[in-house]
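Beneath this line is the structure, given in structure tokens, with notes to follow.
On to chain A.
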Amino acid sequence: MANGKVQRNGNNGHATTVKKSRLAPIDSVETSTRLPVLKTYKIYIGGKFPRTESGRFYLLNNRKTGQPIANMCLCSRKDFREAVVAARAAQSGWAERSAYNRCQILYRIAEMLEGRAAQFVSEMVQMGFSEASAHAEVETSIDRLVYYAGWADKYQQVFSSVNPVASSHFNFSVLEPSGVAAIVTPQDSALIGLISTVIPAITGGNTVIALASRDLTLCAVTLSEVLATSDLPGGVINILTGEKSELIEHFASHMDVNTIVYCGNDEAERATVRSKSAANVKRAICYDRTDWMSPEAQNPYLILDTQEVKTTWHPIGV
Partner candidate 1 sequence: MPLSAPSLPHSPTIDQVGVEERVERLQKRSIKKASKVHALKLALSMIDLTTLEGADSDGKVRQLCSKAKHLHDAMPDLPHVAAVCVYPTLVACAKQELTGTDIKIAAVATGFPSGQYPRSTKLADTRFAVEEGADEIDMVISRGHFLAGEYAYVFDEIAAIKDACGAAHLKVILETGELGTLDSVRKASDLAMHAGADFIKTSTGKVQPSATQPVTLVMLEAIRDFYQATGKKIGMKPAGGISTAKISLQYLVMLRETLGEDWLTPDLYRIGASRLANDILMQLMKERTGAYQSGDYFSKD
Partner candidate 2 sequence: MSKAVDSRTDRPESKIRFSTSWSYAPAPETAKATIAPRYDLFINGKFVTPAKGKYFATTNPANEKKLSEVGEASAEDVNKAVKAARSAYDKVWSKMPGKERGKYIYRIARILQERARELSIIESMDGGKPIRESRDVDIPLAAAHFFYYAGWADKLDYAFPGRTARPLGVAGQIIPWNFPLLMAAWKIAPALATGNTLVLKPAETTPLTAMKLAEVIRDADLPPGVVNIITGAGETGAALVNHPDIDKIAFTGSTEVGKAIQKALAPTRKHYSLELGGKAANIIFEDATIDQAVEGIINGIFFNQGHVCCAGSRLLVQESVYKTVIGKLQDRMETLVVGDPLDKNTDIGAINSKIQLEKINEYLEIGQKEGANLWQTSCDIPSSGYFCRPALFLNATQSHRITQEEIFGPVVAIQTFRTPAEAIEKANNTPYGLSGGVWTDKGSKIFKITTKIQAGVIWANTYNKFDPTSPFGGYKESGMGREGGLHGLAPYVELN
């Protein structure tokens, strides 16, 4: 069902009447005379849903047909700054939760996503995906959440060690989260790319600021609603929407971010990420993978990428 709505085009300020598609299940009755309530797409910071402080927006279109869908927040570096504050505040509490607790929360996110699968499929169709590929992607996303839920209380066992040092000391190495990770998620993915990069980081006790795909944004925003209803503490995952080119420099240079993850294949962007990270010896991780649906896109080494190793010594003796 199409409805008219007056809105400004983000670039030149002219008012135009635009047909805005209603976000309803595909099989909704076309002949209904009821006016639907349209959704406003906000960002997710500190467990709350603010608008961008900049007041700016961009128009999201169906990438196949070009049909406009909705206004998205065009985030600013100040939004990013606030998100880092929220992520930092949440990090020690999240890391101190038991692995079992993190496991249950991740599983709960899967439960919530499963319950809203139809909405995610419908949003992906709206953005130009086929129904079949939308179903596949949503199901893979749910299963990937379950996959990482199962790693939360196990990666420590697989990657830690007790080290047989030559002196009379008990010596052991454990993994600890690096802290706050800023993630430029795969821009060409509606959902699985974001899940695949954000979830392993939080499984390991990090907190995250994620930049969603600019052109496939709907699911990222709806995912933040799923996160908000999953007992995930506010600030553990923060989701921003906007232009990678505006924000990437700030993601990479922020002195209170411990890791930056960049997904993409632009050499210039990669170079920016790597060089700006040097300012605080940020861990810079670049994934050039394009197929995030692949089973190889889920494995515990993605958790390891955002972990530090701490080794402790203690004498053995009476």
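Simple rule for what comes next: a contact is a pair of C-beta atoms (placed from the backbone, for glycine too) under 8 Å apart; a residue touches a chain by one contact, two chains touch by 3 or more; residues count from 1.
Here is how the candidates were picked: all candidates are chains of the complex that A comes from, given by their letters.
No experiment lies behind these values; they were computed from the predicted model shown.
Student: Check each candidate in turn (1 or 2) and state which touches chain A within the complex.
Tutor: It is 2 that touches chain A.
Student: Would you tell me which residues of chain A are touching candidate 2 in their complex?
Tutor: Residue list for chain A touching candidate 2: 99-100, 103-104, 107, 143, 146-147, 149-154, 157-158, 170, 300, 314-318.
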